[in-house]
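Chains shown are a subset, placed as in the full complex.
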Amino acid sequence: MTGTPTGNRMRREWTRGPVLGAWCTIGSPGAVELMADCGYDFLILDCQHGEFGVTELEPMLRAFGGTEVTPTVRVPHNDYFAIGHALDAGAQTIIVPMVETREQAERAARAVRYQPDGARSWAVTRAARALGSDPAAVNEQVALLLMIETATGLENAAEIASVPGVDGIFVGPADLALTMGLQPGVTAPAAGVEDALDKIAGICAEHGIVAGLAGGAEYARHGFRVLTVGNDRALLAAGRAKVDEARAAAPSTG
Amino acid sequence: MTGTPTGNRMRREWTRGPVLGAWCTIGSPGAVELMADCGYDFLILDCQHGEFGVTELEPMLRAFGGTEVTPTVRVPHNDYFAIGHALDAGAQTIIVPMVETREQAERAARAVRYQPDGARSWAVTRAARALGSDPAAVNEQVALLLMIETATGLENAAEIASVPGVDGIFVGPADLALTMGLQPGVTAPAAGVEDALDKIAGICAEHGIVAGLAGGAEYARHGFRVLTVGNDRALLAAGRAKVDEARAAAPSTG
């Protein structure tokens, strides 16, 4: 890289107001690049429910080059290696799914930052292009969001939020609904989870960390500042509406 | 495959009325599969302007498995090997770009069918899963569409349409506009090409072959029966409208 490390724009912006992102689940650098040109503040490369794993991220992360979109990765699970690999490859914000306890929150926090803030393993990797390789400087730029998406996680939310190194809570409303005995909502959080959302937003505010949600901009008014508006699957599936509409418009020529 | 070869549905259907498809330019089997679930009659894997070449088609063609979408390939150029490779991989309809002369039309026709209708090289390949491997039966199922997209091609359209083995003409309005001194139209054929479209539709009708167009359902009334309604790039790029809308809706929480 020819210039100065640019840092994590997403975490700078969320101190000022909501940041908007989307989910990438198709393992195609070309698809990621098209998404990266749409103007999102961040894109989440989803290693939990997407086609790809943490060792396949690099080609997708290159698609962020020259844009201002913050590369964010949902790791598949709360694993020291998976988190380290995603960061080495160039992820700046890490989202960890299914966090339920303080101990799990501490484990994630240890994996994200170098000594003395954590125990991440150091090496010169691709990550240095955007964040440099000074351990202390990198520690200031990376961000960690923990997902609360079970009834147990909800119960322990305050403890989770209080762990040093946790920069925010990100709510997964579909799994949360399931563990509360509700149906997952495909296009919006299920009715019945609102109280949980408000509780988490409140806890985040109290602990001075950011609240995020896999849900649209309308949740900004509930205090959520990291929000997602759609995903690559849904955008491609919109082809169905297009073809239905065209079929209606195509007059019989027989 | 365990059952009977199913044949080329697209060419059966276009004898009854318009068939609607879309373009795939992202080299991702996952993206193709999502498109294949949208209900198009056919999808065109675009080896001319897409990310991929004819030797990379197989993983994408597998994404059609179990659907009724006819796998169609635009080969990069009018080349005996490229056409053979696409067919071997499982393409059922071949679209050849930039055809300008009778000789070029004959060359394409030779590549598409086995003796005695052409000179395609025979082997047991993936293609046998859908069309079998009897040369005569395969010859009946595959289809060849030639693109007219230059002023020269337009001039020679009647000669091109009269070549045995040519099943249709497919118009590329953007390049056609360019060679007529017009700007290419990004979302619809440029003003100024309508007469050319009508001329080609007329020639196709006269020669008893199908007319196609890289353009929407509204052209069915001009006699076009192979039409495309969008592409994967445009579907993903619709993310921009979503994020703009969401940004407008996200109230400041400061």
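In order of appearance the chains are A and B, and numbering begins at 1 in each one.
The rule is simple: contacts are C-beta pairs under 8 Å (C-beta built on N, C-alpha and C of every residue); 3 or more make two chains touch, one makes a residue touch a chain.
None of these values were measured; they are calculated from a predicted model.
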Exercise for the section: Give the total number of copies in the whole complex, keeping in mind that only 2 of the identical chains are shown in place. Expected result: 6
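Please note the rule applied: only the chains that are shown with their structure count from here on.
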Completion exercise
dist(centroid_CA(subunit A), centroid_CA(subunit B)) in Å evaluates to 38
Exercise for the section: Provide the residue numbers of subunit A that touch subunit B in the complex, in ascending order. Expected result: 16-18, 20, 22, 26-28, 30-31, 34-35, 37-40, 51, 216-218, 220-221, 223, 225, 227, 229-230, 232-233, 235-240, 242-244, 246-247, 249-254
